[in-house]
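As you look at this complex, bear in mind that one protein chain is not there, while each of the others sits in place.
Labels run A and B following the written order; every chain starts at residue 1.
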Amino acid sequence: MRKISRLSRFNVASLALGLAFLYLPILILVIYSFNASRLVTVWGGWSLRWYHEFFNDRAMIEAAWMSLRVAASSATIATLLGTLAAVALSRGERFRGRTLFSGMLYAPLVMPEVITGLSLLLLFVALNAERGFWTVTIAHTTLTMCFVAVVVQSRLGSLDRSLEEAAMDLGCNPVRAFVAVTLPLIAPAIVAGWMLAFTLSLDDLVIASFTTGPGSATLPIRIYSEVRLGVKPEINAICTLVIGLIAVVIVIASLASKLSSSQGESAAPL
Amino acid sequence: MSGRRIFARPARFAAIAPYLWMVLFFLVPFAFVLKISLSQTAIAQPPYEPVFDLTAGWEALKAAFGALSLDNFRLLGSDDIYVFAYVRSLTVAVTATALLLVIGYPIAYGMARLPRRWQAVAMVLVIVPFWTSFLIRIYAWINILQHDGLLNQTLLALHLVSQPVVWLSTDTAMYIGIVYSYLPFMILPLYATLAKMEPVLEEAASDLGAPPWQVFWLVTFPLSLPGVGAGVLLCFIPIVGEFVIPDLLAGSNALMIGQTLWLEFFTNKDWPVASAAAIVLLVVLLVPLLLYERLQKRQLEQGR
Partner (left out) sequence: MTDELPRTDVAADAAGADTHPAAGQPLLRIEGVAKTFGMFRAVDGVSLDIKAGEFFALLGPSGCGKTTLLRMLAGFEAPDEGRILLGGEDIAQALPHQRPINMMFQNYALFPHLSVRDNIAFGLKRAGMARADIATRVSEMVALVKLEGLEKRKPDQLSGGQRQRVALARALARRPQLLLLDEPLAALDKKLREDTQGELMELQRRLGMTFIIVTHDQEEAMTMASRIGVMKAGQLVQVASPRELYEAPRSRWIAEFVGDINLFEGESRLRDGHRLVIGTRDAGTLVVAEPREPVGAGKFAVAIRPEKVKLSRRGPVSEAGHETALNRLDGVIADICYLGGTTTYRVKLDTGGMMQASVANSARLDVDAYSLNQHVVAWFTPDDCVVLPS
């Protein structure tokens, strides 16, 4: 335990500057989304004009809806697969192909997105798959399940193994010990993994560009093509909405994990 | 005591589904990239040949193998555009990573010195921007950096410049964008090692007569090296293959390899060359990738 914190003026200054650097641009973006003026840089008073514009922009709305669907389904599949992978890696001891398995799980974390996107597109073309919702979902699942696996695995790794042993000692078979003891304890990590997968998918431009087909653009693809043409106030409004959505997801998830840790009796379903 | 075998069998069953998924959607696609990088460009849909046709029998397969060629790789080596693109990617990545380390270290150090309760808050504050979209964060900077953007307005109002400075489409803008986007990736591993470090060690060093800068240089910094390594790799590797930030913020006269690949693929429709470029990029990144994997493994094992 650290009793005295020795914060120097330098420490405080670098922290404050760092946080300002991280937050100011986003804050400015949000404020300007409420700007009445068409000129992005001239303040013309508060207005919801650009939000109206967005809600009347059918192409944007469709792209946003597509992104949300892809994010929700790929995050769910990725959470399932990633959790299974984490369990296999942290509890499976040695099995054949383990090195290859963990290699495959770590590689996409650091692989340039252009390569992941390119390789998946080539696969889909070879399989003659129709590109659209499902190809993007599969591509995002492949990427995000690796993040879920890392998050859940680190929680599993820090979990005291004698808890599982105690459960077995008290009459659980291995699977049941996992469900009754391990699962409730790693639930926050699983929730965090889902959130991470959801936002990563919502965020992705490169892989989606490669794997989607004509007529099914995701929100980042639409935003990107607009941004290349210059700053538009409507984009500020869309970005603000996305930030708001992500903030809500984070708040809900952190509340959920707090709840699950405070009411233990209901957290034990068996 | 390592013999926790009881859980091993059911846990191994858990591997089946993710294993198959990764083989199908990660490993197999790579085989395709490799194969197509060895194929000829064709004006067709899809724009490459030959394609393996396993139903055509042995002779056709042999013919297909015979048609494989290293031409695309030869092209990459001889065409200045690609050589420059690789060199530029590496230069940008090295510069940006160095900037990130210099900027990120003081912040991480400041966080680790906060009282326990505030450390958690600071960590959340650093992570939250990472949750907001990558693209949005770059867009936020376009807002600020454009010709009549907030930065130029401020500079003009303060009479620091007499006319607007061109920020967009410069390397400065690109470095700002990269540092901004990757800062959490540098801070978090640094913070993790700095926070774990016993403060007594620094106290012991100053007790033994080391002035503050020596305490930092002889004790704090060497002990934070694992974090430095993780942060550097975590930033360096993806920056080399970065596409969005240089595309939106830097000028179009010097392209990074990610942009070249994108261009080859979408604009020139030269899939074989794009695949070959991807293979070369991967080979360039293989050393830091393996380093990263080893580091990650060691950290996981230590966490046990």
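FYI, contacts are C-beta pairs under 8 Å (C-beta built on N, C-alpha and C of every residue); 3 or more make two chains touch, one makes a residue touch a chain.
Computed from a predicted model, the values in this text were never measured in an experiment.
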Contacting the left-out chain in the complete assembly, out of A:8, A:56 or A:173: A:173
Contact residue for the chain not shown (choose from A:181, A:227 or A:243): A:181
Positions on chain A contacted by the hidden chain, ascending: 160, 162-163, 165-174, 176-177, 180-181, 184-185, 260-261, 264-265, 267-268, 270
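In this text, only the chains that are shown with their structure count from here on.
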For chain A paired with chain B, centre-to-centre distance based on mean C-alpha positions, whole Å: 17
Contact footprint of chain B on chain A as seen in their complex: 1-2, 5-8, 10-12, 14-15, 17-19, 21-23, 25-26, 28-29, 32, 39-41, 80-82, 84-85, 87-93, 95, 97, 101-108, 110-115, 118-120, 122-123, 125-126, 138-139, 141-142, 145, 149, 153-154, 157-158, 161, 164-165, 168, 174-175, 178, 195, 199, 202-203, 205-206, 209-210, 220, 223-224, 227-228, 231, 235-236, 239, 242-243, 246, 250
Chain A contact footprint on chain B (complex, rising order): 4-12, 14-15, 17-19, 21-23, 25-30, 32-33, 36, 46, 51, 103-104, 106-107, 109-111, 113-116, 122, 125-126, 128-129, 131-144, 146, 148-150, 153, 180, 183-184, 187, 199, 233-234, 237-238, 240-244, 248, 258, 261-262, 265-266, 271, 274-275, 278, 281-282, 285, 289, 292-293, 296-297, 300, 303-304
